[in-house]
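Just one protein chain is left out here, and the rest sit where they should.
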Amino acid sequence: MSALIDQLAPESGLPDDSHAEVRRRAQARLMSQGFPDPKTEAWKYTSLRVLEKREFQGIGQQAVPRCALPFAADVLAFDNGQYNPDASTLPDGVRLEPLDAQSLETLDYAGREDAFAWLNLARFEQAWKLSIDAPLARPLVLAFATSDDFSGAVHPRLHIELAANASATLVEWQHGQGEGLVNLVEQIHLNPNARLHHLVQRQHGELAWVQRTDVSIERDADYRFHALDGGGRLVRQDLRLDLLQAGAHGEIDGVALLDSRQHVDYHTAINHQVGHTTSRESFRMMADGTGVGVFNGRIYIARGADDSHSDLNTGNLLLSDSARINTKPELEIYAEDVTASHGATIGQLEDSALFYLRTRGIPTQEAMALLKFGFAAEPLENIENDTLRDWLMVLLNEHLGSF
Amino acid sequence: MSETVEQVQNLIQQRYKAGFFTDIEADKVRAGLDEEIIAMISAKKNEPAWMLEWRLKAFHHWQTMKTPNWALLKVPAIDFQAIHYYAAPKQKNRPKSLDEVDPKLLETFDKLGVPLHERARLAGVAVDAVFDSVSVGTTFQKELKEAGVIFCSFSEAVQEHPELVQEYLGSVVPYTDNYFAALNSAVFSDGSFVYIPEGTRCPMELSTYFRINARDTGQFERTLIIAEPGAEVSYLEGCTAPMRDENQLHAAVVELVARKKAKIKYSTVQNWYPGDENGKGGIYNFVTKRGDCREDDARISWTQVETGSAITWKYPSCILRGDRSAGEFYSVALTHNHQQADTGTKMIHLGKDTTSKIISKGISAGKSNNTYRGLVRIAKRAENARNYTQCDSLLIGKTCGAHTFPYIESANATAKIEHEATTSRIGEDQLFYCRSRGLDEEDAVAMIVDGFCKEVFKELPMEFAVEAKALLEISLEGAVG
Partner (left out) sequence: MNDMLKISQLKVAIDDKEILKGLDLEVGPGELHAIMGPNGSGKSTLGYALAGRDGYDITGGSIEFDGQDLADMEPEERAAAGLFLAFQYPVEIPGVNNAYFLRSALNAQRKARGVEEIDGMTFLKSVRESLKQLKMDEALLKRAVNEGFSGGEKKRNEIVQMAVLQPKLAVLDETDSGLDIDALKLVAEGINRLRDGKRSFVVITHYQRLLDYLNPDHVHVLSGGRIVESGGEELARRLEAEGYGFLEESAA
């Protein structure tokens, strides 16, 4: 594991900028606790061996791919982890500014399981504050792309704040090439009555992608996360929703499609810190080839958070004998007047459904694709915006066609 | 307000009916744990050299281990040097039959509802009674012998059937398995041994009753059940301890071996002293129970009703090695006051067409925390494995916690796993409905809880089902209002 420290967090080389103090503190924490190992509960099923074997060098010279989307949007481009103003447009009501040192000083993370968050805090190249002050008319796209010759380790950091009553649709378009590491930290805050639809469309090649998204939600604010994840060599997504005040609502809908040489690990946590809060989560994973899928979905209801309600369901399809699925839905409940439930399944395509489709004349391959689509599409049905839902449905269909 | 508190306290005082102490002179080794103590225990039992050697190996391994901390439990530091690892009621000579057993001991078991003497003993149930570190007697020895069944204390088995003990001891739970299993392997004092020969259906239920009596002692019993091909046995286990302010440690190991087409049904009603309403005293219950469906078509079923202990750490598990072997786990765990339970099961599917079923019902009241922790693992070669899991938690009161941590791992594309879990409070409409029909609140709660647990209770042998239901009612007294 010290190899990883040497690679990613050498003692020397901390930028000496206005954040130097924060960086030193984060580096010290990282050094004292180290990176996760197989005994670290939150990393039980995800090994960092892929990273250990990599040599991180430059961020590359080649051009990064640009997103082509079937809907009108404003795009903020992050090329190889760096904001590129030339490829970006900022609509009215949105501000992008360097993050002030103060916002970072009080940040705290846990132990070894949060090593990448500490790493980001010690090493981020740029830290941006994205402020959304009013309802946005059209989607705002964060385009994260890396070039074919990208072999660096970058640590982008983005704090997003929605003002009271603001609303936005944020689309993260993530297409990573090359063999480096992107270690992204996002911190999202919804002020009272704000509304954020957060879509992630991810498709990485050999890239390793570690992302932590912490969302805090105030009174009557509404946060919805939707992911269509085509995976990558190593993808780890931590997603944490803190329902901080009454009326706060959070939803997570996700689909991850895995094929050979892909490892995707979702750790989601929905924390009902106070009562009168609601949440739901629906997640589907499909693993073919030698793909490995990990899903850990936690629902936490704090002491006294009465009248909180949450439901989580996760379904998994194991399509090949070399694929693996590890799933762990968790309930941790300290309040009485609540309803909380989860369901999890691991299985295959239903023979009876396949036969039914075939008796109606649909050829086997097509019938299988249709069943996979039906299985995977369910969480995406929850996307309210027709255009965006159709966009992801089409992508899902294309993906399954080649699956 | 204070009146209510008092009432509740009275109820709690009453509720632990097994809390009395038997004043009997005990033969206790000094407190502490070292090689000398282990040698003393082994010598007292007149054990062969290989047994002592095994104990010492386990001890040395234990010294390299750390206490597990992954469970959702607050476990105060245990001073392993302050515990007496062996305590036995003083007896002049080893009693040859139950008639020679100290009447005080017989009386104790009478009071606990487990009469041992011939006139009163339970019909159709053979009982091995373990008092602190030793077995005081086993009923129906003769009848069992005729059927070829061996049912005796572990110490006796070491003397009489050393070849069986040597072959199977540690074959399901090796001493390296975990911290408490290693400790048990080093210092275990007694327990039960069961051997059912090929093709034999055990003619009666077998049962062991564990009683901790002496102060500052730990109980470390070991149970080994071997079912040869085609054999069948149903085994019951009950446990109680006096009410004391100090915590006492219980670290048992149970190993089950089911060979081809054998069936073992293992039921537990665990009612160790849970501590008082302030969380003082009570048993720390760290138990390793595991069954090995070693050959094809074997079947192991665990049923547990856990109402006692200050801390419960227990995961009766099944290794489904043989093709078409089946594992079941039915559990009711009730925690009240300051009790903490982290309990569940592991179903390890290795063979083809293996099936497992998990039904877990957790009830939390008072300031307690109740956790289900389970693992379902489907190995790559476990074609067509099936698991179904249902975990329900019921919350009574605003200061308790109910938690569910299922680990589900599949490496086979033909396996099917289904897991469902719910957590909710006792339904107000249900309560109201019962009360509008004339039931008082406590009866209504007891009735609803009984219904909630029905699926598990029906798995218990009749005598135990009645006891379990009564135990639940007593344990819930004062939980509402």
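Residue numbering begins at 1 within each chain, and the chains themselves are lettered A and B in the order written.
Keep in mind that, in the parts below, a residue touches a chain if its C-beta (ideal position, glycine included) is under 8 Å from a C-beta of that chain, and two chains touch if they have at least 3 such contacts.
Given the structure is predicted, the values throughout are model-derived calculations rather than measurements.
> Indicate each shown chain that the hidden chain touches within the full complex.
Contacts of the omitted chain with visible chains: A.
> Looking at the whole complex, which of A:173, A:375 or A:391 touches the chain that is not displayed?
Residue touching the absent chain, from the options given: A:375.
> Looking beyond the chains shown, say which of A:62, A:260 or A:364 touches the absent one.
Result: among the candidates, A:364 touches the missing chain.
> Please give every residue of chain A in contact with the chain that is not shown.
Here the touching residues of chain A are 350-353, 355-364, 366-367, 370-371, 373-378, 381.
The criterion applied here is as follows: only the chains that are shown with their structure count from here on.
> From the mean C-alpha coordinate of chain A to that of chain B, what's the distance rounded to whole Å?
43
> Note which residues of chain A are touching chain B in the complex, please.
Residues of chain A touching chain B: 41, 45, 303-304, 306, 316, 318-321, 323-348.
> How about chain B: which of its residues touch chain A in the complex?
My answer: residues 70, 72, 378, 380, 393, 395-425.
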